[in-house]
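A protein chain is absent from this complex, but the other protein chains hold their places.
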Amino acid sequence: MASSHRHKLRLDPRTREEARRRLLSIRGHVEGILRMLESEDVYCVDVLKQIKAVQGALDKVGELVLRSHLKIHVATAHERGDVEAIVDELMEVLKYR
Amino acid sequence: MASSHRHKLRLDPRTREEARRRLLSIRGHVEGILRMLESEDVYCVDVLKQIKAVQGALDKVGELVLRSHLKIHVATAHERGDVEAIVDELMEVLKYR
Amino acid sequence: MASSHRHKLRLDPRTREEARRRLLSIRGHVEGILRMLESEDVYCVDVLKQIKAVQGALDKVGELVLRSHLKIHVATAHERGDVEAIVDELMEVLKYR
Partner (left out) sequence: MASSHRHKLRLDPRTREEARRRLLSIRGHVEGILRMLESEDVYCVDVLKQIKAVQGALDKVGELVLRSHLKIHVATAHERGDVEAIVDELMEVLKYR
């Protein structure tokens, strides 16, 4: 699964910055759950709700990166000549998303 | 969605500790993605793979907490007399999991 | 995974009827997609949309049956004395839902 042949493909800078910004917020959210879990009184469903919220926020980052990948790298794959490789690689990561 | 009437129900201590342990690892994983995103060379699909891995780790924490909740709180709901409330609350959080 | 020890637990009649009603509609929806696929002009994304709609409808049936199972069988498990078995079995089917 080495992606060496695509060493020139890069996440575009604006998406990279936006993903970073969102992941910083996600880290904060995870730290919030860690603080919740320090309390002996924490209720299961309140933890489940927070986990679900973090999953939703990660979905958004994933969608952001996926959208950029599709526009910049997948949509140009035929010209570049790596359609099979780039689609196989993407399908692998989309499974059970 | 105040869960005031269930103020006595608590995540059991062992599950709480295990969830904390796993979330510490998840925080580390998120920080790893943040470091990846500092590089101009980062490739979209490598980010998507890491996001997917964190999602999988969060699923595991969720399953841990859910299993404990089912065993300790849902399985005793009929005796306690709050079946409707506890099941409605749980279904809300299980939707689109 | 034999559920022999739970031979007395049954899906309640109203939920069973509602699930049947919805699955008849889902069968019709699948047949609609089959008809779409007979046309040479069918467009990929239109098929994906229909598959997604059927998945959503199946989610609803699953939620219906799950809610009934939680209320009638899981919430009474402690009294019946089969908490471990019923929760393990349920967690198995909830994974990667």
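Points to keep in mind about this one:
Here the chain labels run A, B and C in written order, and each chain numbers its own residues starting at 1.
As a working rule, a contact is a pair of C-beta atoms (placed from the backbone, for glycine too) under 8 Å apart; a residue touches a chain by one contact, two chains touch by 3 or more.
Because the structure is a prediction, the values reported are computed rather than measured.
Partner chains of the missing chain, restricted to those shown and counted over the full complex, are A, C. Although one chain is not shown, part of chain A still touches it, namely residues 59, 63, 66-67, 70-71, 74-79, 83-84, 86-87, 90-91, 94-97. Those residues of chain C that touch the chain absent from the view are 3, 6, 9-11, 13, 16, 19-20, 23-24, 26-27, 30-31, 33-34, 37-38, 40-49, 51-52, 54-55, 58-59, 61-62, 65-66, 68-69, 73, 89-90, 93, 97.
Keep in mind that, in the parts below, only the chains that are shown with their structure count from here on.
Contact topology of the protein chains: linear, an open path with no closing contact. Distance between chain A and chain B, defined via averaged C-alpha coordinates, is recorded as 18 Å.
For this pair, chain B with chain C, the centres built from the Cα atoms lie 23 Å apart. Once the centre of each chain is set as its mean CA position, chain A and chain C turn out to be 29 Å apart. The set of chain A residues that touch two or more partner chains is empty.
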